[in-house]
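Have a look at this one.
In this view, the complex is presented without one of its protein chains, the others remaining in place.
Coming up: chain A.
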Amino acid sequence: MGAKPTEHDELTWAPQFRRIGLLTNVITSHIDLAACSSADFRATDRLMTNACLTFRDLTLGYGSHPAIHHLDGTIRRGSLTAVVGANGSGKSTLMKGIVGVLKPMAGSVIRAPGVHAAYLPQQSELDRSFPARVVDLVSLGLWPKRGMLGRYTKEDRESVSQALMAVGLGGFEKRPIDTLSGGQLQRTLFARVLLQDADLILLDEPFNAVDAKTVGDLIALIKRWHGEERTIMVVVHDLDLVRQNFPETLLLARQPVAWGETKETLRPENLLRARRFHEAWEENAPWCEPEGHDHGQGHDHAHGHDHGHHHGSGPRAA
């Protein structure tokens, strides 16, 4: 199932490794931005073991139109990556593809075995009129630990309180969620992500409609996660924020325009190329021919993202 010709594999992967090789040295220094400047080419197998996510010829989209087009590459374990790009450049789509709520049209996202993801969507389907308290909403974050039937223990309740404290909402436990402000709700959802205790954290525009002080608090929280060796991807629009806080950046315009160290990625010429990106779908755009890519493979992966199952050449845990 899903076997690719190996020689073709190497063909598509070789340039990818070189580019990602630039990033590997960040592994040891979490927040220190200065450390990520020197280039370091490592053996490809080391890279594979360090991969948290591997994209293989990933195409995601709606109808017959791709929003992410033939994406190849790796997200390293413990990396902190900003995902930037114009409206409609595929940022949210990529997030949905990684978390598995959107099935790939072709190719696959391979999660390293045992990696759990926490996902904060841009457009939450949260029903704010539902009669729930802050503590009820945050407690949903215990799902990966307790599942549907597991009883919440005293420790669990304490960890809920601690998570709320960490986002500056200590004492808000009993508040009905329909009385929260937009920023407070966003922080509540951060507390839920905190509680999920996930290895892979996906945040889609978490700073929208959030005041400056709260952005600072949330960034601090993200850096704390980064320090804990978690893999984090954040969709951000504010490029200054990205330059100051994110070691790595993926600049998207349906395809990656640039991907790597933030300073390199956000160079003016790259930004200009990204800006030229044509947002609209063209109804009569020509069909993208597979060029020998095994597109049928995507179907084999369509189910089972949650298990991060690995294939012949997929990444393995260290």
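By definition in this document, a residue touches a chain if its C-beta (ideal position, glycine included) is under 8 Å from a C-beta of that chain, and two chains touch if they have at least 3 such contacts; residues count from 1.
Keep this in mind: contacts and distances are computed from a predicted model.
As stated in its UniProt record, the chain not included in the shown complex is "Metal ABC transporter permease", which appears among "Metal ABC transporter permease", "Potassium-transporting ATPase ATP-binding subunit", "NADH-quinone oxidoreductase subunit L" or "Glutamyl-tRNA(Gln) amidotransferase subunit A".
Which of A:61, A:85, A:107 or A:121 touches the hidden chain is settled by the complete complex: it is A:121. When the omitted chain is restored, the residue from A:51, A:109, A:137 or A:250 that touches it is A:137. Within the full complex, the residue among A:100, A:206 or A:247 touching the omitted chain is A:100. Although one chain is hidden here, its contacts on chain A can still be listed: residues 99-101, 117-119, 121, 124-127, 130-133, 136-137, 140, 143-144, 147-149, 176, 192, 196, 306.
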